[in-house]
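In this view, the complex is presented without one of its protein chains, the others remaining in place.
Our next item is subunit A:
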Amino acid sequence: MSSLFAFTLLGLFTGAAYAIVASGLVLTYATTRVFNIAHGAFGMVLAFTFWDFTQRQGMPTLLSLFLVLGVVAPAIGWFIQRFVTKGLGEGPVSVALVVTVGLLVGLIGLAQYIWPPEPRILLPFHPETGWQVGETYITAHQLITIICSIVVAVGLYVLLNRTRIGTAMRASVDNPELLKLFGGRPDTAASLAWAIGMSLAALGGILLTPVVGLDYYALTLLVINAYAAAMLGRLKSLPLTFAGAMGLGILESWAVAYLPTEGFWSTIRPVIPALFLFAIVVVMPQAQLRIGQVKGIVSAPVPNLRKSMGWGVVLLVFGYVLIGAVSRADVLLIGVAATYAMVMLSLVLLTGYGGHVSLAQFTFAGVGALAYAKLEEPNLTGLVLSAVIAAGVGALVALPVLRLTGLYLALSTMAFAVLMDKMIFQADYAFKFNGVLATERLSIAGIKIESDTSYVWFMVLCFVVMAVALLTLRRGALGRLLIAMRDSPSACGTLGLDLRWFRVGLFSASAGMAGAAGALFAGLRGTVGAADFLYFQSLLVLLLAVVFGVTSVTGALLGGTALMLLPVWQSSSPELAGLLFALLGFGAVLLGRDPNGIANNVFKLGRWGWGRWGGDVLGDLDERVGGRLAAITRGLSGNLMRPGSPSPARSVDDEIAADELDAPLAGKVV
């Protein structure tokens, strides 16, 4: 009995720290409607800053604490709100998510660049002080944590309920424009919320560092704990968030105390926040459909069947020539690029067309790879089965959040990715801890695709087939439905569309595509392990897909190639590895508002070149060889310039199409 009391008390200490982090998350989300996935990452960077001040610069603890919590953190919060996330709350959820994921990756890269990996220790406050309470030993650090959380709770209560600016913060949630009319200043309220939120992330991070270690990833993942706690209060209620945080802390503590230290149950501890989150999401009440949303958006036009087939053939020929020309190692890299491109293609369906964000897309590739390795059916049946299994797992992830909105789906996918990465993939029935599974290459109709060159070319073929199929669906009823669903979910509902199952179907189809890519990847590598499918990789996949254009097949191809090159560049200059992450992350922050990405600029360049020179050359050809060849060329280059304008001729239609491409993913982002 007394040990139960002791472990409960211990759980309260961690819970108190979670509560501090979570209340910062709720404060920023409730005031500005931007869910900051990088909340934990900011806590991580600020904990490193605190380490830098105290250990490297040798400043006194209290002074460092004051500098980090009172100066650096609020300044960063103010800056981020003012220049990065401002106005994101009114736009579609997917844009805000991509931007904050960009921040997360960028911060990890920045931290690795400024503080290169080496063992660092941040001691608890007053490490020697402690008291014996019954059979339990309470350290000063734990007591300080508790006191801090109480101060935060009381402080936030007074701020929100007893001050003018606090009232403005609560009001700006509902209607910033109205607040402005009544003489309030929503911008000030938002900046203050972010400044305080950042300080709370820093405080929580610093208090937890002695427990979880000064680690780039562990502290970043605190956002999942905070999110799980905040979900109990539906990302709104601070008291319920505190309750959720305490509950989570106690659960973790009990898990350490009472679960076996061997076998299956030993792996469960790091994923408790994720499990806690799923449990809460399942019992959450149904979200109501909103009416009167922003609409009138982009839909990047799609090439017709002839054009997409034409470009598919060009890509196949190009792939064939390239594979024949490069070394064996580079051939394998092309295969890796094709894998990434296919996974990004699944994001084109889900994010580019459907407007939903997945932070676990590469994990689904991992599911496909695992299924392929375990099935030991190295043929088309095995490939299809692997995709179906991944699709099934995708449906399972989407099901609990069936009744909720897009934000919750995206956040749950991150929890799922961590769950798979830290627990399932490493389990004995899967890849095993640090283990790998052998996989064979695919055979079709009894003929095995053995050589590297032919297998990689087959992967390029798979990409082309998937891309053409996707574009074909996009032009048909499904494409119209996807646009309609983004324009007005309510209207779709009143026309008889079951949005919940449609979303699950979409998510599942996308997971299946990623799963097929994973299965092909397994065949390419010969051996696959848990280390190939870290959750962080899914974030990179999403960011590069968005940076290069998540609304077009071309974007997926470019993004896949870039993601393949990223580790190549990083290993060629390891000291810049972190900086490359930072560049990528902050690049996504800049480009996240335009999901048509770099691909769109390629199309624009092509169109510009076509207008300047292409027309004349064509005219010449027309005279000499007749219209036939010209028509074919025109069809092909029309696609290069822009996915899916009806024809390269500059008609009014084209101008509209070009303008559409410039607009953001869904809705108008101010």
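By our rule, contacts are C-beta pairs under 8 Å (C-beta built on N, C-alpha and C of every residue); 3 or more make two chains touch, one makes a residue touch a chain; residues count from 1.
Convention: contacts and distances are computed from a predicted model.
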Absent chain [UniProt protein name; select from "Phospholipid/cholesterol/gamma-HCH transport system permease protein", "Sulfite reductase", "Cytochrome c" or "ABC transporter ATP-binding protein"]: "ABC transporter ATP-binding protein"
Hidden-chain contact residue, picked from the options A:S266, A:T494, A:T527 or A:S573: A:T494
Option from A:R170, A:R269 or A:R475 whose C-beta touches the chain left out: A:R475
In subunit A, positions touching the absent partner: 288-289, 291-292, 295-299, 305, 472-473, 475-478, 480-481, 483-484, 487-488, 490-499, 505, 660
